[in-house]
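Right, subunit A next:
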Amino acid sequence: MRVALDFWPVLAQWPLLLEGAAWTLGLTAVATLLGSSVGVACAWARVSGPWALRVPAAAYVELIRNTPFIVQLFFVFFGLPAAGIRLTPLTASILAMTINLGAYATEIVRAGIQATPRGQIEAAESLALTRLQVFVHIVLPPALKRVWPALTSQIIIVMLGSAVCGQISMEELSHAANLIQSRNFRAFEAYILATLVYLGLAILVRRVLHWAGQRFVFGS
Partner candidate 1 sequence: MVEFTLWDILRNLLLAARWTVVLSLIAFAGGGAVGLVLLVLRLTGNRVADAAIGAYVQLFQGTPLLMQLFLLYFGIALFGVETSPWMAACVALILYASAYLTEIWRGCVAAVPRGQWEASASLALGFGQQLAHVVLPQALRIAVPPTVGFLVQVVKGTALASVIGFVELTKAGGMIANVTYEPLLVYGCVALIYFALCFPISLYAGSLERKLHVGRR
Partner candidate 2 sequence: MSAGADPSATNPVLVPPHTEVGAPIVRITALRKSFGDNEVLKGIDLDVMRGEVVAVIGKSGSGKSTLLRCINGLEAFQEGSLTVDGKPLLHESAQAMRELRQRVGMIFQSFNLFPHLSVGRNVMLAPRLVKKRRPDENEARARQLLDRVGLAEKFDAMPDQLSGGQQQRVAIARALAMDPAVLLCDEITSALDPELVGEVLRVVESLAEDGMTLLMVTHEMGFARKVADRVIFMHQGRVHESGPPDSIFGAPRTPELKQFLSSLHE
C-alpha cells in the first residue's frame, strides 16, 4: 500500500490560503478588541456592579462557557433570522466570537481584579477618587498585567475555534482549504497545509501579544 501525497496542486493555490489566513487574523483582531471590552465590562459588573447587573453577567458567562462555540455560531447565524435579525457571515462570525471571548475574558479579568490588594483601593478612595476612577486607574491596569498571559491563551483558543466560521461560508482559512480541496480533490494535503498555517498563526499571535503586552499595556 502506498500513500501518495502531492502538495503542489495545493501550494499552487497559495493566494487563497493567504487570503484565508488574513481573514482569520482580521476576525481574531476585531473579536479580541470587542471581546476584551465585553470582558472588562462584565468583570466590573460581576465584582462591583449592582445586583441587577451581577446576575445577568454571571448567567452570560456560565451559559457561554458551558455550550460549544459552533452552537453559539449557528444560533446567531441560523437562529436569529427567525427573530428578524439577519446577519452576514462576517457579522455573525464577529458577533459569535465576541460573545464567546467576552465570557472567558470576564472570568480571566475578574480573577485579576480580585487579586488587587485591599490597601490599594483604600489608598485610592482616601484620595477622594470616585469608584469608577479607582477601577479604571488603580484596579484595572495591574489586573490586566496579571492576567495577560491567560488572556493571550484564550485569544488563541478563540482564533483556532474560528475555523468553524467556514461552516457558515465565512471565507477564512479553513474555508479556503475546503475550497482548494473541492477544486483539486487533494483534501488531506489542503487540510495539512491549512493546519500548519494555523499553527504558525497561533505562534505568531502569541509572540505579538506578548510583545504588545510589554510594550503597550503596562508601559515599561
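A few points about this structure:
Assume a residue touches a chain if its C-beta (ideal position, glycine included) is under 8 Å from a C-beta of that chain, and two chains touch if they have at least 3 such contacts; residues count from 1.
A quick word on the picks: all candidates are chains of the complex that A comes from, given by their letters.
As the structure is a prediction and not an experimental result, all values here were calculated from the model.
The candidate list 1 or 2 contains one chain touching subunit A in this complex, and it is 1.
The touching residues of subunit A, counted against candidate 1 in their complex, run 1, 3, 5, 62-63, 65-72, 74-75, 78-83, 156, 160-164, 167, 174, 177, 187-188, 191-192, 194-195, 198-199, 202-203.
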